[in-house]
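One protein chain omitted, others in place.
This part shows subunit A:
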Amino acid sequence: MKLFCAFLLLGWSIMIVYITKQQLMPLYVAPRMEWLVKGSALVCYILGIFQVYMAAVPAKHHSPACNCTSLETKHKRGFANSLSSCSAAITLLLPFILSYIWPPMPLSSQTAALKGVQYAPSASLKQWTSGQASSPTDAGSSPKSDSTGPVYEPSNSSDQQEVEEESQSNKVGQPSQASSEPRSATNAKAPIFEADEFTQIYADLAKQLYNKEVIVVTEKQYMEIILTLDLYKEQFAGKRIRIPGFVYQDKEMEKGRFAIARFSMQCCTADASPFGILSVNKTKQNVKADEWVEGEGVLTIAKHENNQVMLLEVDTLRSIPAKEDPYVYPDLDFGS
C-alpha cells in the first residue's frame, strides 16, 4: 500500500520532469503556471521518498487507534474490497497508461469546432460598456455615466448602446475633428478611435497599429491585437494585416472561406478557447485544415452567421512550420 503510493508519487514527479525535458509543458499548462507544476513535482518526489522510508523503517511506537484515515477502504471486506482497490489502482494508473498509448498533441481544429471559434471578441466589450453606463453602482465613479446615464430606459439594451456610442463619439470627436465619420478610415490620416475608460487601452494600441504599413499580429499580443482590430474594424478596413495560425474550416462557412485561428490559454488546456480572423482565400493555393499558415491580405467586413465580422482577403499565403508553442496567452503587461 505504502509502496504503491510511493510508486505513484515518484511516477508523477518523473512524468513532470520528463514533460519538462521533452519541452512538452506548453501543451499542458500556461507558462505562468509552470512553476507551480514543477513545485508539485518536487513535493511529490519528497512525499514519495518519505513513503519509501516509512515502508522500509517501521515506526518505533505506533500511535494508538488512529481512525482518521482511509475511511473508504476500511469498511469493505473480501471481494468488494479487492475489487474497489483494484479499480482505484487502475484509475490512478490511467494518466500514465493513456499518455503512453496516445501521446499528447496540441489542440486542433477538431476541438476548435467543438468549442466554437470566436471571430468577434470585442462584441462582449461593447455590450458590457452599455450595461456599465446604466449601472447605478458606478454612476458616481464614472464621469461618463453622468452625461449618458439618465437619458435612456434601462430595459432596452440595444438602444442604450447606440445612444451611448453616439454620445461618446460626440464627446471625443468635438475637440479634435468636426466630422468623425468612421468611413474616412481609409484616408492616410489616422481616424478617431472612440474609447471610454475601459477601452482606452485598446484605442491606444489601435493608434500604434494604424500607422504601420502592414499590421502584424504578433505572438505576444495575439489576443489583444485581434480584439483591437475587431473593436475598430470600420477604421481598420482596407489596412493590410499579416497573421499566422492554423487553418480552421467548418460547414457554416461560405465556399473559399477559412479561418486563421489560435487557441488562447489561461491556465491549462481545459480552458483553451479558439479565436481567429475569418479569411477568404484569393490565392491559387489550397488550404487544408490544421495546416499552419501565415496569411496576408486586406481587411474587410463581411457577414458571417448573422454577425458583422472582420474578413481578411488573403492574397499572400505562406506555409509555416507548426509553432513550438501552439497556444497564445493574454499579455499580462498589456495596458499597464
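Keep in mind that, in the parts below, a residue touches a chain if its C-beta (ideal position, glycine included) is under 8 Å from a C-beta of that chain, and two chains touch if they have at least 3 such contacts; residues count from 1.
Everything below uses one rule, namely that contacts and distances are computed from a predicted model.
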{"item": "Among \"NADH dehydrogenase\", \"Ribose transport system substrate-binding protein\", \"Permease\" or \"Spore germination protein B3\", UniProt-listed name of the chain not shown", "value": "\"Permease\""}
{"item": "Residue, one of A:I14, A:M33 or A:M253, that touches the chain absent here", "value": "A:M33"}
{"item": "Hidden partner interface residues of subunit A, rising order", "value": "2, 4-6, 8-9, 12, 16, 19, 27-29, 33, 36-37, 39-40, 43-44, 47, 50-51, 54, 59-61, 63-72, 74-76, 80, 84, 87-88, 91-92, 94-95, 98-99, 101-108, 110-111, 113-116, 118, 120-121, 123-125, 127-129, 131-132, 134-138, 154, 196, 198-199, 266-271, 273, 275, 330"}
